[in-house]
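Here you go, one structure.
Missing here is one protein chain; the remaining ones are kept as they sit in the complex.
A, B, C, D and E are the chain letters, set down in written order, and residue numbers restart from 1 in every chain.
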Amino acid sequence: MLEGPPLPPHVIDDVVLTALEEDAAHNDVTSAAIIEPGQWGRGTFVAKGDGVIAGLPVAAAAMTALDDEISFDTLVAEGQKVTDGTPIAEVEGRLAPILSCERVALNFLQRLSGIATLTREFVDAVQDTNAVILDTRKTTPGLRALERYAVRAGGGRNHRFALADGILIKDNHIEAAKQNGTPHLGDLVREVRRSAPHTLRIEIECTDVEQVAQALEGGADVILLDNMDVEGIRAALRVIDGRAQVEASGGVTLDNVEAIARTGVEFISVGRLTHSAPALDISLEVVPL
Amino acid sequence: MLEGPPLPPHVIDDVVLTALEEDAAHNDVTSAAIIEPGQWGRGTFVAKGDGVIAGLPVAAAAMTALDDEISFDTLVAEGQKVTDGTPIAEVEGRLAPILSCERVALNFLQRLSGIATLTREFVDAVQDTNAVILDTRKTTPGLRALERYAVRAGGGRNHRFALADGILIKDNHIEAAKQNGTPHLGDLVREVRRSAPHTLRIEIECTDVEQVAQALEGGADVILLDNMDVEGIRAALRVIDGRAQVEASGGVTLDNVEAIARTGVEFISVGRLTHSAPALDISLEVVPL
Amino acid sequence: MLEGPPLPPHVIDDVVLTALEEDAAHNDVTSAAIIEPGQWGRGTFVAKGDGVIAGLPVAAAAMTALDDEISFDTLVAEGQKVTDGTPIAEVEGRLAPILSCERVALNFLQRLSGIATLTREFVDAVQDTNAVILDTRKTTPGLRALERYAVRAGGGRNHRFALADGILIKDNHIEAAKQNGTPHLGDLVREVRRSAPHTLRIEIECTDVEQVAQALEGGADVILLDNMDVEGIRAALRVIDGRAQVEASGGVTLDNVEAIARTGVEFISVGRLTHSAPALDISLEVVPL
Amino acid sequence: MLEGPPLPPHVIDDVVLTALEEDAAHNDVTSAAIIEPGQWGRGTFVAKGDGVIAGLPVAAAAMTALDDEISFDTLVAEGQKVTDGTPIAEVEGRLAPILSCERVALNFLQRLSGIATLTREFVDAVQDTNAVILDTRKTTPGLRALERYAVRAGGGRNHRFALADGILIKDNHIEAAKQNGTPHLGDLVREVRRSAPHTLRIEIECTDVEQVAQALEGGADVILLDNMDVEGIRAALRVIDGRAQVEASGGVTLDNVEAIARTGVEFISVGRLTHSAPALDISLEVVPL
Amino acid sequence: MLEGPPLPPHVIDDVVLTALEEDAAHNDVTSAAIIEPGQWGRGTFVAKGDGVIAGLPVAAAAMTALDDEISFDTLVAEGQKVTDGTPIAEVEGRLAPILSCERVALNFLQRLSGIATLTREFVDAVQDTNAVILDTRKTTPGLRALERYAVRAGGGRNHRFALADGILIKDNHIEAAKQNGTPHLGDLVREVRRSAPHTLRIEIECTDVEQVAQALEGGADVILLDNMDVEGIRAALRVIDGRAQVEASGGVTLDNVEAIARTGVEFISVGRLTHSAPALDISLEVVPL
Partner (left out) sequence: MLEGPPLPPHVIDDVVLTALEEDAAHNDVTSAAIIEPGQWGRGTFVAKGDGVIAGLPVAAAAMTALDDEISFDTLVAEGQKVTDGTPIAEVEGRLAPILSCERVALNFLQRLSGIATLTREFVDAVQDTNAVILDTRKTTPGLRALERYAVRAGGGRNHRFALADGILIKDNHIEAAKQNGTPHLGDLVREVRRSAPHTLRIEIECTDVEQVAQALEGGADVILLDNMDVEGIRAALRVIDGRAQVEASGGVTLDNVEAIARTGVEFISVGRLTHSAPALDISLEVVPL
């Protein structure tokens, strides 16, 4: 269900140990005061709302970091839709470390599932079109690899990971080029083509049809239509006429995404997938044994 | 306006460098292909919506990390309310590193301002009451110090930072104690008092009036009323009658927070301040010089 | 025998690898020049004095870090009393890495056992009283988690771990408050109660009975009697009369600790447990096989 | 007064930031509740006992890490003897970060000064002889560079830093060589000479005169006389007769060090300099401004 | 002279501190035994052969890391050609840290200048053609950013930085696709186009004209001609006829690079620029002051 490579073990371990340190999981004074060292427990992660699950390998690493005798078994797959009450995973072992790591595991699982859930809503909204839902670089600092993984788990695709792996000429670049004596976007695209890495296509942000025409003349590979309404996108697509791929971006919501998709754009990138997705509510229900 | 200590320099530097690495800011192929090495620019961070600003010291560190000759001047204070169009800060220097660091600076600023904004809405909603709005441990892994700072910038207060700095007996602990032969919450509170660090008060989660009565009998310092409706909270407060402080938690929204506050609880903790706050839209508008 | 959670694996691994790097254990030129790669050996860690053992899991990690085929078996439990000559643990495997890691393992084991031993002496000295022996924040930079663990192995209890998990108003704070217009300790305690985290009790350092009376009037949870003699402590306890818990601190030695404990104070905190405990002498006796 | 290079800035910064993180200095809830953000203060580090000061550059880094507007001025030099009441350094700036960093600065200063003080006592005890006091590898894990620096501040000299920078054939190596068919220490020294780095001298531990004679026959550069009494050392020195340098080690105390030195050994190594030195008592006395 | 962004300060600092630690620059026992703490010196970095200089900012960071009062002044620019005897940079300050950091500074400077020098030789060899000399991912682990920077200083250009920023279908991928039922390279290119990031062009490795024809049919953006001789490259170019960009790779030497370039390929990638460039000999000549 999930496309693209899994999260590598050392990436998971790094963020998990950082988070456990941050939460002082090894110094859980409440559990230390109550739980007997030898007490055993079993817990079930349960969805408390409808959504799409992502982050189980991260939760597994979090639950077993303090005690490798704890078992963690998944009951659903990454990217699977669940409804309120669905059991997601089971954990069993010494009770104290289970309780000490619970919050960290949930923080990852809720955030990543929140992103997967919102992504899935966008993907479902455009399912009868050819549009692909993309993420952006508007991710949580330090968690980009995880959040992009969650987007894929929700059925989305990834835009460039970082500034190194994509040419995207934006308004500020266009202004700078104008200042440098290159006001025509076609000239700018050609200039970039000369010096940019030969492995990268050239995408350029346009805000009106005139810019689109110039960019096409220069041979842009992808036109990003920024903050255009559906009418504007249609007009731009008529000009482009298949000579470049088209990405729409800016102000995309669940209300307007289907209309945008029906214009025929190939890609719709949505910042809120990662910068504003609400967490999916998930809880850990524990039974002492 | 902001209570509590500022973010320490090394904490800011750590997260900023991690984020710049993650975004390959030093390998910004687009700016490298367009911007002349000697080209200068000035940029203004501008709010694109109403909200509360938090994170300017982090943005400052991000904008100057690649080139310490770049100047960064704040135009508003941390915790200040702004409206759509308000200029927030100005940056000036070599244009290429300004553009290369823009996204990282914005990612921090938008997230932290989003948290401060949502916090302020909750704080404003209870302003005619004595209730204090608290955050929770439901924060983004790796960013807890920053997110708690943003909560304070929004006028909220911080709950315990980590498992080491607060006793909070939750349902899973109560179940474990029952299994161990301590079914009465008063006994449990006394037992915890004996072995917990003497610097910590004892807070215990109760879901009904019977539990509240037991906890009080054992001398609990704070009663956390979990997921109770306003009627239930009122009933509990009558039983408590000033013998413990009271925190309400669970399912708190902007719709019900004022009603909860009017019951007279001292504290209302709100997970969504950190786990589900939408980003505040902010942009950087650059003028090449 | 040991109360509180065990040391988490990643905390042990971090300090152990740092120490092995520091000692260039992987570049042990002496062993490389003498020991055959295939030569096998068995070693016994033996106490060379009377004391209490702490740190075996750290020693185990150190002895097996370079070669995971080395076995490490403990012969005593953490926190167990041993006498001169008692075998503590056995190690067996390739001889070269055993010799290369010996010093690091011993450095941890001797220091932590030294702390546990001194703690046990204090605990034993007050065994017929109700006083609890506490550590302080006067620990070795970087090793606080391990040293507090050793205190618990010696039968002591832990004071606050860090500045975040306890309110302790000390003389310098009292001076600052006086300067700010709050000379009365009762007012100060009330002021702190208003703004400090609600999960924390308020402890305040007093040096005379007048300060004690003021602090009590403000509702202090714990009174720290700083550097008082037994007579002074008795006088303070009469004033306190059960209205707050009491911690005695400052200048506590094995000579005076019992007398202090007999006054009836709940807690006695002893800086020297961690800042001045002499190492317990332990050696590794190896037999080449 | 101090021989050898100063501590490099990045080494100091590393340990200081680790220690401040460990102590949650940026989250000092007590100071946050009491000290006004704009309140200023001046503090004096004062010796509370007689001793030798070491670690001022580390204390300086600790006191200024959270706020680089804090000034730190030393009043004595590294390695200087002080008496009870001597002011050591002055700090001035915002009061809150001064109080938040106080404990970490003191923890370093007290430990390193404790080591320098004990070292100086040993050095003074042998001042009328030619013996040099050396440290050992029995240091606190993670702090070896600092502790060796403190030994030099106390007038001692450093033994090898790590296993890579000295050949020291100890009893366990001798046993292994015997097992491998090289029972004679002279043969062993020659064998080691053939394969060990040519930049290193060969030191070998001997416990009786017979071993000494064998080692000399093989051309050992340094003979370590382990745990011998003064009589035994004298006998060994007669055998050695200037053909090798001599280090005495094992069970060296302030009571016997002068007698050992008077035998004429060049070096006396003392593990307790670093593994058992009690901290020097130092306090920070603050005046709010 | 150098195209592309400078090396960011934190990247330089990271590698420099790692290298100084590795060399124990703060524990330089030779300089400590000879150089007076107050002794001053001036040094000149001098080329001992003809070449192109790269890495001066790294050398500057290395020379000033232990003592920020040391001055470092460059006498040539990055990417400048020098001849045997050319002074490159001057350093002045305390003599001990200058000598302690010398080797690390030289190790960086010699390696990076070696890469720049070899790159310049390849660039000069093709100067009358349109071919661009590219590096590869065959770099020293941990130093890729620096080595690619050195390639640019030598007049070369950079291929993709990492696996994330370029699609390059190689022989092993082609074999795997064949196994999966996609034997035709045109089908493979189309398949990759569907799922690969839309910001990336598609480059594919071909070893004969038939593969080239298939790849073109699928719309490949760049054809990598692997290990073909000049005759083969000419034949392939006739087939390609401007429909794709062309990179030649494999077995490129200073002997054959001009002939390859004269075929008209746009790019020639040369692994030996980074995996086999000999160091440029540079020395530091010091005058004590």
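In the analysis below, contacts are C-beta pairs under 8 Å (C-beta built on N, C-alpha and C of every residue); 3 or more make two chains touch, one makes a residue touch a chain.
Note that the structure is predicted; figures quoted are calculated from it, not measured.
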Hidden partner chain, touching residue among D:D165, D:E191, D:E217 or D:E258: D:D165
Absent-chain contact - pick from E:R103, E:H184 or E:R243: E:R103
Residue, one of C:V11, C:A47 or C:A65, that touches the chain absent here: C:A65
Chain not shown, touching residues in chain A: 3-5, 7-11, 145, 161
Interface with the undisplayed chain - residues on chain C: 17, 20, 24-28, 31-32, 65-66, 68, 96-97, 100
Residues of chain D (touch criterion as defined above) contacting the omitted chain: 3, 134, 157-162, 164-168, 195, 197-201, 203, 221-222, 245, 247, 266-267
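In this section, only the chains that are shown with their structure count from here on.
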Pair of chains joined by more contacts [C-beta pairs], A-B or D-E: A-B
Separation of mean Cα positions, chain E and chain C [Å, integer]: 52
Touching two or more other chains - residues of chain A: 24-25, 27-28, 31-32, 100, 161-162, 164-168, 195, 197, 200
